[in-house]
Every structure is written in C-alpha cells, then in structure tokens.
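I'd like to ask some things about the structure below.
All protein chains but one are shown at their positions in the complex.
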Amino acid sequence: MRILEGEGVTKYFGGLAAVSNVDFHIDQGEIVGLIGPNGAGKTTLFNLISAALVPKPGAIRFKGEKITGLKPYQICRLGVARTFQEVKVFGNMPVLENVLLGSLFGTSTGMSSADAAREATGLLEFVGLSAVRATPAKDLTLANQKRLEVARALATKPELLLLDELMAGLNPTETAEAMELVTRIRDKGITIVMIEHVMKAIMSVCDRIIVLHHGEKIAEGTPQEIATSRTVIEVYLGE
Amino acid sequence: MLVSILNIVISGLLMGGLYALIAMGLSLQYGVARVLNIAHGEFIMLGAFITWVLYSVFGINPLVSLAIVGPVIFIIGFILYRTLFTRLRISSASSAAFEGNSMLAAFGLLFIIQNIALAIWGGDMRGYSYLNFGVNFLGAVFAANRLLALAFAVVIGLAFYIFLARTRLGKAIRAAAQDPATAGLMGVNINLVLALCFGLGALMAGLAGLLISMCFPIYATMGLEYTIIALIVVVLGGLGSIPGSFIGGFILGLVGSIVSSWQPALAMAAYYVLFMLLLLVRPKGIMGK
Partner (left out) sequence: MNTIRDIFKRPLVPGLISLILLILLSTLPVYGSDYNVILLTAILMYVIITVSWAIFSGPTGYISLAPAAFFGVGIYTMAILGEPLPLLVVVVIGGLVSFILALIVGALTLRLRGVYFAIFTFGLVVLIKELLLFWEISITGTRGRFVVLESNTTIYYVMLGIFVALMLTAYFIRRSKFGLALQSIGESEEAAAHTGINVTLVKVITFAISAFFMGAAGAIIATRWTYVDPYVAFNPLFSFLPVLMAIFGGVGQLYGPVIGAVIFAYLEEILLTTFPYYYMLIFGIILVVVILYLPTGLVGLVQKLWKRSSGEQHANT
C-alpha cells in the first residue's frame, strides 16, 4: 500500500524553487533513503510533508487522504512523525518528560498520565536511554539527544517516521548503533524515510533511494541502481 | 464636494508624509539593527521639544534647527546603540533572545526618556507659532507649516531612499540587513553599520518631531501614540521593508484623514481595524518577504 504520496510538490522561497515539481511515493514497510547534495531540497521536502511549510503548488497524501493544509500537530496525530536536522529537544526538561509529551499529545486517542509514563519509560529502554531518564535533555551528548528525538517521535505512535540526518555528527560506533536502531524500528512495522549523507548507511539499510538535486527528483531506484547510475555519480562528483 | 475630497486627500498626504518618515526610521532600526524600538516616539518627542526650546528661548528658526536637532538626536541614538544594544547583542543567547531583550530594553528607555522630559518640562501642552498662515491650493486652504512639513518629509524620505540605493554606505546597510554574517566577511564593519542605522532611525524620528512641532502642540507624553502608528505602518509595509514603510505611511495617513473627516476620535480604532485585517489576511504586509 502507498502510505505516502506526493504530486507535483513545489515550494518557492522568493524567486528560488527549493523543491520543484516532485512526484514521489513511499510504500508501507519500506525504508526509503532521500539523498542529494547540500541544498537539494531534502529537508524542505520533509518540512512540506510534516506541514512546517505548505507546498505551493502540489499535494501530499497520507494513506490516501490529502494532508496538505493541515497543521503539524494534526499530521503528527494522524501518524507521521519526524526528527530534525538541528536536534530540537526540550533542553531544560528531563529526558523522560521529553518522551512523555509525545505519549500524552501525539497519539490520535490520547492516554492517561499513568499509561503515558509507562509507554515513555518503555521507549527510553528501546532506544537505550533508561540510565539518563532524569537528566535535563540539554546535558546529553549529541548521539543521545538524537536518540531522544527518535524516542519522542516514536511516542506519538507513528506509522511513518521521517529521520533527518540521524547520523550526522556521529562517530563510527554511534553510527552503527543508529543503523541498528533504524532496523529495529522497521521491525516494529514503521515505515521510514531517511535523509542521509552517510552513504554506507543508506546503501546497506534502504530498500529504495530517491535522489534530489536543485529541488528536482533526478533518480529513483534500489541502492544498486543508484550506486551505478551515471546521473547520480555526475551530480555528486560535479559538485 | 470635490473640494472636500481634495481636502481629505491632501490632509491625508500631509499626515502620511510624517508617518512615512517616522515609520522609515523605525523600519531601519528593526529591519537592520533588529531592535524593535518601542521608544521611537520618545525620540520624536525629544526632537519636538528641542526645537521648541531653541525657538522660544533662543529664537532660532525651526528650519535652521533641522541642522541642530538632526545631528543631536543621531548622536544620542548612535551612542545608545554602541553602549546598550551592542552589549545586549553580545550577551543574548540567540537572535530571538536579542530581539526580545532589546525590545524590553527599549521599553525601559521609553520610561526613562519620557520621565526625564516630564521632570524638565512637566505634563502640560506647549507650542509655538510658525508659518501659521493659510495657503490656497486648488480651492482649499492649508496651513503653510503643514505643507512645508510634507515637503520636508518627502524630501528627507527620497533622499534617504537614494542614499540606500546609490551610495556605498547605503549598499553596505542593505547588505547588513540581508545577511549580517556575510556582510561582515566582505569587509563591512558590521558593528559600525548597525549603530549608524540605529542612529539614522533616531534622526528621522527627531526630524519628524521637529516638523510636528511646527504644526501641532507638543507634550511630554506625545510619543506613545506615534510609536504605535509607526509600528502599524511598519507591519503594513512589511517588516523589514523600508520602501514598504514609505508607502504604508501614506496609506495610513489617507485612512486616518478619511476617518477623521467623519469622527476624529476613531482614527486609532481605524488603524487597528486595518491592523487586524492584515493579521488575518496578509501578515507579511505589502512588501514583506
């Protein structure tokens, strides 16, 4: 089933098209990689999906229903969650509270404080942050803050998770741990789209890859196809 | 009928010219120096009072005072930025924090300046008479001083616009407004430019105060209303757009004139209705990005 579809998605900033007439689809259960040189429009596309920005023109559908025009909190409750390129944790709050907010507000049905606390604690264990549950989020290492963002996103019970450069700034050990986390999330039945620059991660974990350049989709296919595509290689070498 | 329409339009332009001048100054301070200077009206008041003192105590012609008031208010603004706001920029954790802090500091300045004026001159209305005779223009009569004020407002506004568009310093200012970091890298002394902008903004307020003092009575608490009007004009024109403030000033002046011909006391209400419509329909204003 197509869990996410985009049709002619476009966004102009002043006279410049950050995203230009992009058609895309994501199938349920996939891990899709979104790659491209800096400034290609990848984060902008995420922003358009999560309603941080509004496409003009273009339409985006989640599970067949049009979501363009909804507010971010509504899209979250429908089942789309995301992390941010510049990590946006709630710095002065303890780690547990960060995740708790997701459980309390991010689901379509809502839940009691006791259940939410239970869920949040379970999620901290899932991502490996149980030890620091009472630490203020701003005092965590970068890798842990990224884990926290993921836990918070998972607390909203998403069917689709958008990860924006999860592995940026991580050392090799942390990167491997992050990759392992991604597979575990997929095993839970959550569809994943990930923006990444770390090629090794993308190639090994993704089922499919979409390539953006100057706001346009220039290639799409399996990791094998993308790795050998002339267009893609030129784009990356030519930059 | 035609005469009264003309009356309204020209009255609107007269006020509009002043509003445009005041708003451009504020736009410069917010758009470039990123200070939402809610004490802007107090610089207007200072300009007005200094002119009045120079005229009533020393007999100096207000038009001559232009050359005094301008530099004095500029220097006050420049020093304020170099000391207070620059310090604030350094100590603020982010640009959003700086915007909040500088607005609060300006709030403090508002009360400081206003109360200095109240302490010196008291709360009564003052005024003087200058060029108060009527001028016949297309069948309607207007006070000469108001026409002069309009002429000066437009001239100063245009001169400033040309300054921004054509001179090296003007281009540096525009660069700093767009992207302070890059401008700094390209050799623009960013701290100097920001202080200059703030000083220039204050100067425009001071000159507007001078022009206002020629036509209307002045009082120590007069600044607040002009600040509010200037803020609405800046939103109307588009936050950060100086040409927008110029146009917006005239639009608001016309709106005020039309409403005042019916009910003068409802002018501010009319401005706020316009403000609310903007917020609902097009917050970024006429020329906002």
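All chains are identified by letter, namely A and B, in their written order; residue positions are counted from 1 within each chain.
In this section, a contact is a pair of C-beta atoms (placed from the backbone, for glycine too) under 8 Å apart; a residue touches a chain by one contact, two chains touch by 3 or more.
Predicted model, so just to flag it, every value in this text is computed and none were measured.
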Omitted chain - touching chains that are shown: A, B
Given B:Ile5, B:Val64, B:Ile79 or B:Leu104, the one touching the chain that is not displayed: B:Leu104
Contact residue for the chain not shown (choose from A:Gly6, A:Gly58, A:Gly106 or A:Gly215): A:Gly106
Sole contact to the chain not displayed, among A:Leu48, A:Ala81 or A:Ile210: A:Ala81
Absent chain, residues of chain A that touch it: 50, 52, 71-73, 76-77, 81-82, 84, 88-93, 97, 100-102, 104-107, 113, 131-132, 135-136, 139-141, 144, 152-153, 155-156
Missing-partner contacts on chain B, residue numbers: 36, 38, 84, 87-88, 91, 96, 99-101, 103-105, 107-112, 115-116, 118-119, 224-225, 227-228, 231-232, 235, 239, 263, 265-266, 268-269, 272, 275-276, 279-280, 283
